[in-house]
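Removed from the display is one protein chain of the complex; every other protein chain stays in position.
The letters A and B name the chains in turn, as written, and every chain counts its residues from 1.
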Amino acid sequence: MKKIILALFSLLLLVAAAQASDPTAVALLASVKKKYDLVNDYSARARLVTNVIFIKAPVSQVTVYYRKPDQLLVKNEKGISFIPKGTVHINMNNVLGLTNFEAVLSGTETVDGVLCTVVKIFPLSEEESITRATLYIDPTQLLVRRSVVSTKESGTYSIKMKYGSYSWCGLPSEVAMEFNTRDYKLPKGTTLDYDNGTPKASGLPQKGKVLIQYQAYTLNKGLPASLFR
Amino acid sequence: MMFFEVLRIELFKIFRRPRTFIAFGAIALIILLIQFALKVNGNEFILFFTDSQTDTFEIPFGGILNGYFVCVAVLHIILVHVPLLVALIAGDMIAGEANSGTLRMLATKSVTRTELVLAKFAASAVYVILLLLWMALFALVGSLLLFGANDLVVFKETDLHIISNTDVVWRFIAAFFFAALALIMIAALSVFLSVFAENSLGPIVATVCIVIVFTILQQLKVPVFEQTINPWSFTTHMLGWKGFFYVEKSADGVTIPGSIENPIALVKSGAILLGYITLFISAAVWAFRKKDILS
Partner (left out) sequence: MTTVLDVKGLTKRFAELTAVDDLSFSVPAGSVYGFLGQNGAGKSTTIRMLLTLISPTAGEITLFGLPLASHRFDILSKVGAIVEKPDLYKYLNGVEHLRIFSRLSGVRPQENKLKDLLNMVGLGARLTSRVGTYSQGMRQRLALACALVNDPDLLILDEPTNGLDPQGIADMRQLILHLSREQGKTIIVSSHLLSEIEMIADQVLIIDKGKKLMEASMQTILQKATALDVQQLPSHRYFLEAYFLSLTGQ
């Protein structure tokens, strides 16, 4: 009996040890955050490409607005775009800005030809919308190349970043985001569709993709809070 | 050739009758009512189509509710309501004259029965075109003035299409042309039925009933009907105007500007409607030439 209790206690300690933040991971995250904190706000012209099975949309010209620490808005000024709610998570400060969390290193992985350190983050506060996040960090340039963010309400988002001339402050030149979608199906007869013989879109794996290609950034000029309401 | 003379006379008679203007008034009223309803309840209307996606996407309600969207909503009334208005005039063309006794006055003149039927049908077609122009004025121009312009979102049963602002107007023009073809086919059906009746109520009611029955068959999506009746039913192809708002997308998921999803289907639908027009009018001419005018 004593042996069993001892074994169980050891297992618990091991788990606890594994769960506790890895100082290396925390230090890496701090270095990356320092770089990303160079930007207080930005507005950027960008191309938005939507690739969702049930949405046929043209390439849109959008404006991305960001205000530290966690306000991000993608706006189509002249047209219509169905912006996934998870685009707020293309802002890395959503994850890097967490204060009450645990982080562990989880090996390495190559992302777009760059060897990245994998850091898993577990927010400890129940009030956080993020339940877990995995960052794939380029340790030499201190850039997040990929992130996988799970949220309470909006599902999981997988985001890949490419960097160009704004890599010095962590701003990407291209963001590719993948997310779960719900089936889109309206009751029969409500839309009186014209049957042109095209196969219907439903019944296939429901993952959506958006691609944001940044064309020009305007940094740290000040943006009003009212813009994000 | 008396055809054009008879056509002029028929158009004169159509537009001298007060009942003709009921249709124009009715269309204007229906459109204004729809515009008012959408102005007041537009977001709820859009929510009906987007409810399943509100957790995943930011729905741009304000942008979606624009003049082009409202115009497409208005054009839906074409299928059920405007055929009645078309039948009111076209169904009266021969049966109404038989009932009032004026048919025998026309038929004793030096105009052939073929010319008479063709001219009456052509006058109905002109009436349809004018009705649609009137509709375009209220539905498109009026909606743009009330709601402004933006990209057009078209909701289908299993997907939605977003068409850029700059790629929309030609589609509406094409859609109106196709709708004219569809309604001219209704006029042809009404004229055909009118040949066999001595009272215009019969052809008018029969036309509307036929449209309603075939629309129900088409929307029920019963497999046996989908394989046999629906591919040839004119109500299936009357919806072809909507096909101009279905865009093709490339492999990377982006719509191709200026494209139409499966344009061959539209050509086929147009050809079928033309075929029905030819069939109904040929049959009307044949029957009218043989008919003893006893009224």
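Assume a residue touches a chain if its C-beta (ideal position, glycine included) is under 8 Å from a C-beta of that chain, and two chains touch if they have at least 3 such contacts.
Treat the numbers as computed from the prediction; the structure is a model and nothing was measured.
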Touching partners, among the displayed chains, of the absent chain: B
Sole contact to the chain not displayed, among B:28, B:111 or B:229: B:111
For chain B, the residues touching the chain missing from this view: 2, 5-6, 8-9, 12-13, 16-18, 100-102, 104-112, 290, 292-294
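The rule we apply is simple: only the chains that are shown with their structure count from here on.
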Whole-Å separation of chain centres (CA-atom averages), chain A against chain B: 48
Chain B residues within the chain A interface of the complex: 48-49, 52-53, 55-60, 63-64, 76, 79, 150-151, 153, 155-165, 167, 219, 221, 230, 236, 239-243, 246-247, 249, 252-255, 257, 261-262, 265-266, 269
Chain B contact footprint on chain A (complex, rising order): 49-59, 76, 78-85, 153-155, 179-186, 188-198, 200-202, 208-209
